[in-house]
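All protein chains but one are shown at their positions in the complex.
After this line comes chain A, so read on.
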Amino acid sequence: MTTARGPAPADGRPWPWLVPAVLFLAAFYAVPVVDVVRLAFSDATLIRAPERWSTDALRALMRDPALREVLVTTVVFTAVNVVALQAMGLLITLTLVRGEARGLRGMTAFRTLVLAAWVVPGIANGLIWQILFDEAPYGTLNSLLGFAGLGPVAWLSDPDMALASAVIANLWQGTAFSMIVFYAARRGIDPTLYEVAAIDGASPWRTFRSVTLPLLRTAIAVNTVLVAVQTLNTFDAILALTGGGPGRATEVLSLFTFNTVFYNLDLAGGSVLALILFLLAMVMATLVFGWLGRER
């Protein structure tokens, strides 16, 4: 995108303008990340400064059977969320856009409802769904299922179900983000393409496959990375919903890192895990910006 170039600015030196932002980024991001690397190769605990430098923390972690379990949970949870949030976000976007084009009422109200879930604090999200998933006979979802003659479902006490429940809670809160990205991208599509498709007598499915989907490719790529990063990085909803349990069934990497540092006080081990989180996020950032760079 090129902006209009006015006469050359009186002084083109950006530094005075960038100093505050750069100072904060350095103090709160660059230096801590360097320190995480340093601590990962130390024997530091949360209450003791590093004394020796080694790869012991890394090796201890590799031997830890919990790590495998946590990584599998993380990959499954992230992958399912990436697919589910986008499928839901896309469905909502396309339905909303159709409704708006037809001038149907209630579209803004529906969009507002989805966005309202988005701003619910993660902790409150976890607590709310914990109440909904209550497995007692009077628990919300189980008593509703009871009316239909179904259930009860062990929403949070069955390990596999607990992970599915965590996905449901995340879907409720996270869909709005995908919806915004898709909505913006869908509105960026030239409407004449749809007019041409209509004149050609293309079916809705055909139009979706041949016009909408290809033109949303960039949005899908961007969304995939952003949803994946967001899912990797946040755990407050899971912490409030299941605390990572039962067992380690819902303990994702970020929650595992948090527990390692702040409950087991293992700063070196936690730093290795934080480093893994950081590298995963950076790989994905490179992917998305690389993709955008090529598309331009």
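Keep this in mind: a contact is a pair of C-beta atoms (placed from the backbone, for glycine too) under 8 Å apart; a residue touches a chain by one contact, two chains touch by 3 or more; residues count from 1.
Methods note: contacts and distances are computed from a predicted model.
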Inset, instruction - Match the chain absent from this complex view to the correct UniProt protein name in "Hydrogenase-4 component E", "YcjP_4 protein", "Peptide/nickel transport system substrate-binding protein" or "tRNA 2-thiouridine synthesizing protein E". - result: "YcjP_4 protein"
Inset, instruction - Consider the whole complex, including the chain that is not shown, and state which of A:S54, A:N233 or A:N264 touches that chain. - result: A:N233
Legend entry - Positions on chain A where the hidden chain makes contact: 1, 3-14, 16-22, 24-25, 27-29, 31-33, 35-36, 39, 46, 88, 91-92, 95-96, 98-99, 102, 104, 106, 110-124, 127-132, 134, 136-140, 142-144, 146-147, 172, 180-181, 183-185, 187-188, 204, 222, 229, 232-236, 239-240, 254, 257-258, 261-262, 267, 270-271, 274-275, 277-278, 281-282, 284-285, 289, 292
